[in-house]
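For this depiction, one protein chain was excluded, whereas all remaining protein chains were kept in their positions.
Chain nomenclature is as follows: A, B and C, assigned in order of appearance, with residue numbering initiated at 1 for each chain independently.
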Amino acid sequence: MVTLADARRVIAAAEQKAGEIGQPMNIAVADAGGNLVAHVRMDGAWMGSVDISIKKAWTSRAFDIATKDLAPLSQPGKDFFGIHASNDGRVMIFAGGIPLKRDGQVVGAIGVSGGSGKQDHEVAEAGAKAF
Amino acid sequence: MVTLADARRVIAAAEQKAGEIGQPMNIAVADAGGNLVAHVRMDGAWMGSVDISIKKAWTSRAFDIATKDLAPLSQPGKDFFGIHASNDGRVMIFAGGIPLKRDGQVVGAIGVSGGSGKQDHEVAEAGAKAF
Amino acid sequence: MVTLADARRVIAAAEQKAGEIGQPMNIAVADAGGNLVAHVRMDGAWMGSVDISIKKAWTSRAFDIATKDLAPLSQPGKDFFGIHASNDGRVMIFAGGIPLKRDGQVVGAIGVSGGSGKQDHEVAEAGAKAF
Partner (left out) sequence: MVTLADARRVIAAAEQKAGEIGQPMNIAVADAGGNLVAHVRMDGAWMGSVDISIKKAWTSRAFDIATKDLAPLSQPGKDFFGIHASNDGRVMIFAGGIPLKRDGQVVGAIGVSGGSGKQDHEVAEAGAKAF
């Protein structure tokens, strides 16, 4: 279970990290079913990243993987090239999504979008640690 | 014709192979029209693979080809690059779909998703053999 | 104007060429607005090519270009990479679509799908010549 209280704690930690980096972010938390629990768009964060943050969270839960690690598998010539065309456009194959685990089990995910791939992943990691 | 009994036999064989490999899978069987006859998500299989397994089966029937063999044709620079944008996102261009044949004629397909490309194809092959 | 009689003549010529090649094809003819005038699926042609043939015709009219010539412009690193994501998935960036011209003006298009890129283009060309 990912409660709203959990999601708020995760988002607060991610938000703080984004503040330290100085890059406003969209931050989304999904539950075990991949459904959104909470989302924030920090002031000044990209409008186009609302959707991406939510879908990165969905993707991380849908395949129990950090989207950073899905990226290399989804390049031309690789095993999963073309996966982004599945699931009606919900699959994000670039960094910023991380599964949320409890007792080694994936029970949700965080998705972050608003900066470079490295920044997005870093902020997501800060959020995931607070879970 | 692919009957429900056929589909269940195909799925059971695929499921057994997936068990041997130790990788839970989504397994889908489609009829000659590409429509789903039956699908199972083995416990622990990726949520995002539900859609992919169904669409791999559709793709294999739609082009009478194993998706493994469609993959190299669909890479950048190749004859079919861009085919994944057709058919409203139903075309899966990576391994795991195999046509089901009767008397040399394609009458349906199996689609598998849940592991590496090699694993998906192997499980699909086990299913197809049971047809 | 592309009349139904025009479309039938174009399709008949394309169909004959496909017969000579020995590869069953989907053949579609669109008018100046990109809307379908007529389509045939030859017996044994791929089910997944119905949509592709129609969209190749649309694409050829939408950009007044043979899709064969759109392909190199739409590869990674090229000017139009990403164009296949536009127009709600109607843009086909591989061979088989050719504009139909009258007095040097594009007034419609033919789209063919069912074989290799070379075959599709060849069949489309036979159809276009009959216009």
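Here, a residue touches a chain if its C-beta (ideal position, glycine included) is under 8 Å from a C-beta of that chain, and two chains touch if they have at least 3 such contacts.
The structure displayed is predicted, hence computed values, not measured ones.
Judged over the whole assembly, touch between the missing chain and the shown ones holds for A, C. The omitted chain makes contact with subunit C at the following residues, 33-34, 59, 61-64, 76-77, 79-83, 85-89, 91. Although one chain is hidden here, its contacts on subunit A can still be listed: residues 46-49, 51-52, 55, 71, 74-76, 84-85, 89, 91-95, 116-118.
In the analysis below, only the chains that are shown with their structure count from here on.
Chain-to-chain contact here is organised linearly: an open path runs through the chains from one end to the other. Set against the Cα centre of subunit C, the chain with the most distant centre is A. One simple way to say how far apart two chains are is to compare their mean CA positions; for subunit A and subunit B this gives 28 Å. With each centre defined as the average position of its C-alpha atoms, the distance from subunit A to subunit C rounds to 40 Å. Of all residues in subunit C, those that touch two or more other chains are 76.
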